[in-house]
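Removed from the display is one protein chain of the complex; every other protein chain stays in position.
Chain lettering (A, B and C) follows the sequence in which the chains are written, and residue indices restart at 1 in each chain.
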Amino acid sequence: MRPENYQAVKLGQSNEYEIFIGPNHPGIEGNYAFRLMLDGDIVVSGKADAGYLHRGFEKLMEGRLWIQNLAIVPRICVPDPAPMEVAYSMAVEEIMGIEAPIRAQWIRTMQLELSRVAAHLFTFGGHAATTGMYTPMFWGVADRDLVLDLFEDFTGGRVYSIYNIPGGVRRELPPEFLQKLSNLLDYLESRQNDYDNLLFTNQVFVDRAKGCGALTQEQALELSVTGPNLRACGLAYDVRRDDPYLVYDELEFDIPIQTAGDAYARILVRRDELFQSIRILRQIIERLPSIKGKIRTPIPNPLSWNVRKGEAYARVESSKGELAYYVVSDGGDKPYRVHVRGPSSMHAVQTLEFLAKGARLEDVAQIMFSLDACPPEVDR
Amino acid sequence: MKKINYNDKGSILNPLKNLQFYARKPVTEPLGPRPASASYRGFHINDLDKCIGCSSCQKICDNAAITMVEVPSIEEDASKGLRNLRPAIDYGRCCWCALCVDICPTSAIEMTREYVHVCDGDETDSYFIFPKETGIHGDSFEKGWTKTEDSDLLDRARRPMGEMEPEARIDNFDEIVDGFTMEMAIEEASRCVDCGLCEDACPAHMHAPNYIRSIYEGNLEQAVEWMYETNPFSHVCGRVCTHICETACSLGHGEGESDPIAIRWLKRFAMDNVSKTKIKQIARKGKSRKKSGKSIAVVGAGPAGLTAAFDLVKKGHKVTVYESLPKAGGMTRYGIPNYRLPKDRLDQDIEVIQSVGVDIKYNVKVGTDISMAQLQKDNHAVVMAIGMQMGRSTRIPGSDNKMVVKAVDLLRMIPKGDEFNVPKSAVVIGGGNVAMDIARSLARLQKQKYNEVNITVSALEQLGKTFLADDDEVIESKEEGIVILDARGPKQCVIENNKLTGLETVKVISIFDEQGRFAPKYDEENLQFHEADMVVEAIGQMSDVSILGDELTEELEWNRGRIQIDGNGATSVEWLWSAGDMVKGPDVINAVADGHRVADDIDKFLNK
Amino acid sequence: MNKVPIDEILNKVNGIKITHKRKTRIRVDVDADSLPTLLELIKGRASYIHLSAITCVDWIADNQFELVYHVWSYEEKCLISAHTRIDRGSESNPAKYVSVYDLFKPADFFERDIFEMYGVTFIGSPRMEKFILTEWNGVPPMLKDFDAEAYVQETFKWTDYNPDWLQELTDQGGGIAVKPEDIRTAGNTHNMSTHRERDKAKAAAVKANEKMQGWKQ
Partner (left out) sequence: MSKHKEGHSKSYEKLKLKTTLKEILDVAVSFEKTARDFYTAMIPKVSKNIRYIVEELAEEEQQHYDLFLSLKNDPYVQSQLDERIKTPTENHKFSDYVQLLDLGDNPDDQTILQYALAREDAAMKQYQDLADNAPEGELQDTFRFLAIEEAEHKLELEKKYYEIIHSGGPQ
């Protein structure tokens, strides 16, 4: 059903209306629609409607060489592309039975955390915008751009880094990079007060966010909610710690939690996580110079690269939650099957539909953004 | 980090604190593009001179953004591995992943720090660009993403090949090169980018990319199947081929240390590891069940003659091969020493060819035992493939002494087991591979008989510059104790009392002119005498065309001393074809290619 | 509380094959009939409550679908991937399997996704209906026998470009030699651009050119 063909329908004698939000609602990342049954301004039921940006990534990947897919995977989640590359590479490495050199693992960790910082900044802005506050949105996007400058510096691309490769990363860090990173972290920390004043302790925002889209821990677990959304329900669970990958077991960081499970709790978890990421990055800045060695384990030349038969389920903690790649190889030069398990496939469909029920129409956008749903993960 | 308590209510005044921003300096960014970072993946540039047209960029492109275009003004030379294809890029599809940069075997394609292109709707043609040293807008920009050692997707180093140590090999004729193990072969095969330059370069157009791929996949039988499509002398070529393919290999074009794929050793590996029975089955594939009723005589059972025979038999014709020597193989048997080509391998190639139905008559000398006229009478077509088995002499003073011998004659005696007096010391005149073959063979015989090596090779050509023999041959010869005196011209064989005492040479200052043609300059003062019991001349060979007989010689058209043939090997006489060394000069793979050509043409002729 | 080792629980299922891949990954293979029992067991007895994903793999050569249920335990910190194979069915008799929605709510999403992309009907799943491909009437596109590349070539038109430089090259007798789609549609890249392919292409070009000349005259 295309929106241009859609007209709000008044159903029979009741006060119920069916309306369509999206697919370009400002409160929604990407092209995604939501069909709501309203009774007055109270949502009776909601139905997620995907398909506006279906590019058939999983199908495409089956038709491309192992390495060519690296140019595809980051596109599945624009705000937080790095975990996609890393998860795919890790899955392929597991099938091949190789490991990235330790230096590459540190660099990957750095990339993931930088990406998390960028993604959270983006989400702050987006979330604020759904409550009608646009300044944090501009700030979030502007500050994220500074992170993108660093991505450009060390990966060669601003958004789609295409920096990972099974076996490691493609390039050494440029000279002075860690100094630049350190300066950026200083700057971001200096911005904390500004964000707190404008957003996190702004009474208008606090009032709007509290109680909005609240989940209990039981509900969250039943719905397979992960990431900050789950941690906002009081469960200190993080793939980085509980199913460690790369060098996370060598890093010190806390897992921030909240218990209320609502939109405000979720954004507070993200705020704290941003600073945990800065903490991790500072440790990396300190440790990385002493970690010498190669950044790539050699793989056969990609044009004739047959990955041996096997399968692997690689999980990472993206800014949105548990991101997993299930990769199957039949021994050929292309993946036999790649399944992308994005955290939003849970958050943006069943959880969103569940939370929308009974909410007021004006809160729907905030609920969706507070879940940090990334529709391309549903629509891959 | 300041903690925020969930239960805090926040304050309506907090946002007002940000009014302080009015006192801050505004952030301003200049309009217009800023320079991108030093490793930015901007627009492409391509160094057209470095680019060889291998199309690897096109194959790695995940968005089908690269079209190969033919540029007629660019040199195309298959034997050097140069195609006149160059990439053109469709920026409507490109995703700027730079995999094309990272795979380019010659590092020709790179990206700049330029990243802005704006055009109107009716200017979509500007999306399709042909990158040169300058990028999309014809401007030179600083380079962004270029290939680094880390980002290089290709494995540049050849797997090392094991060899017998000099001490172990000098007193015998055992094969020197170890050959690959399965693991090494797969690793080596994995380096191939499948550009096909090797196949273009190979005279027989062997499907090297296909059999390399099969080896990589561990399917050696399939690899051998690919080989037998174009070469029934795969064992021989797996060992002694001149491997033009490796010269053409795109990996060998890379800067710095970048080795071509060891295509020859891979071929050898596959052949060595598939059973003879299986190879016979493979060789029979595609053999016609129908008999054509036509018969063909082939003169000479060398690679050219037997390849032609092999093809013709598979096409249903009856083929008889006449060989003047007791065994088949031609120069591969009677010219190449066993340590380079073990004769059992050659025997197998020939056995496989015979198993398809080729009939070889040994010890029959055409021209003496049976005339060409007779062959013509008895057959529908005749193939001349007698090779170049006669050695040239320098004809310097003293060269008519009986202890001045020709390399090819000696080399023929060794596998035949003919007795001859191994000289205690010998000088070889010549700097080609034949000179090395006889020097190293004599060295082995000397070691066996006298326990010491005393061989000198004297060549006009200069080592490392104009020398004709392969580098490996030179290195290994030196390891085996052979002295190579390069840049020396033979002046005379010194004879005292009718007995050879040695060779006198004169220093060559330079040998070729600017055009690369022979124009030697000598230093007359610089004379040297080399004591020797035997002088071996290894300067060149020719074909014994006298077997054709005067009448046929007169009837045929000639081309600078060789029988004139057309592109298919047909001579000016309707029933006669000629192939191999005698028309093309010495080279096994060329001979094989010739054999195929001739067979195809004869088949066409017979089916007319 | 005495923890029952996971293997002991898994082994209650008939015909199970257990592979410990690493500390946090266990692969089990079970019959299609036993899979729901297995999931119930590990959820109920071993705290595997988080359904991370359900993956479908189309093994067309075996005429089977493989369904993989990835289930995580927050307590054990371990992921069990339960593999099972079902009949691939046919157009007239599509594949069917039993839904695990009553065990894991998120199965709703995954099963609907597989229904849409592979055509497997999950009996008992609440919404066996279209979701992403609402305007698609073809075969389920993730099936191996749906050729996406061919579909794209048939359905969409590539932009034809005619920049000046290309015209110049064409005038010199050169121009487009190998199009990217030629390489891609060949499927197997390793056979391309060898001399035979090029010769054939060249011959075709010469022929086409001759034809053109004929037209002009």
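Please note the rule applied: a residue touches a chain if its C-beta (ideal position, glycine included) is under 8 Å from a C-beta of that chain, and two chains touch if they have at least 3 such contacts.
Here the structure is a predicted model, which means the values were calculated and not measured.
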Any idea which chains on screen the missing one touches?
-> B
Among B:299, B:407 or B:598, the residue in touch with the chain that has been omitted = B:407
Identify the residue among B:230, B:425, B:541 or B:571 that touches the chain left out of the display.
-> B:541
Answer key for B:3, B:395 or B:608 versus the chain not shown reads B:395
In the full complex, which bits of chain B touch the chain not displayed? Write them out.
-> 240-242, 331-332, 335-336, 388, 392-393, 395-397, 399, 407-408, 430, 432-435, 437, 460, 468, 489-492, 506, 517-522, 524, 538-542, 545, 550, 553-554, 556, 558-563, 581, 585-588
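Definition applied: only the chains that are shown with their structure count from here on.
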If you tally the C-beta contacts for A-B and for A-C, which one comes out higher?
-> A-B
Just give me the whole-number Å value for how far the CA centre of chain A lies from that of chain C.
-> 23
Identify all positions of chain A at which a residue touches two or more other chains, and write them in rising order.
-> 65, 303-304
In chain B, residues with contacts to at least two other chains | 59, 194, 213
Along chain A, where are the residues that touch chain C in the complex?
-> 1-2, 48-51, 54, 56, 58-60, 62-63, 65, 221-224, 226, 235, 237, 242-243, 303-304, 311, 313, 315, 322, 324, 326, 328, 333, 336-337, 339, 341, 345-346, 349-350, 378-379
For the chain C and chain A complex, residues of the former touching the latter = 24-25, 49-53, 55, 57-58, 68, 70, 72, 74, 77, 79, 81, 104-106, 108-109, 113, 117, 131-135, 141-142, 144, 146, 148-149, 189-190
Within their complex, state which residues of chain B touch chain A.
-> 1-2, 4, 6, 8-12, 14-15, 17-18, 27, 36-41, 56, 59-60, 62-63, 95-99, 102-103, 144-145, 148, 150-151, 153-155, 187, 189-194, 212-213, 216-217
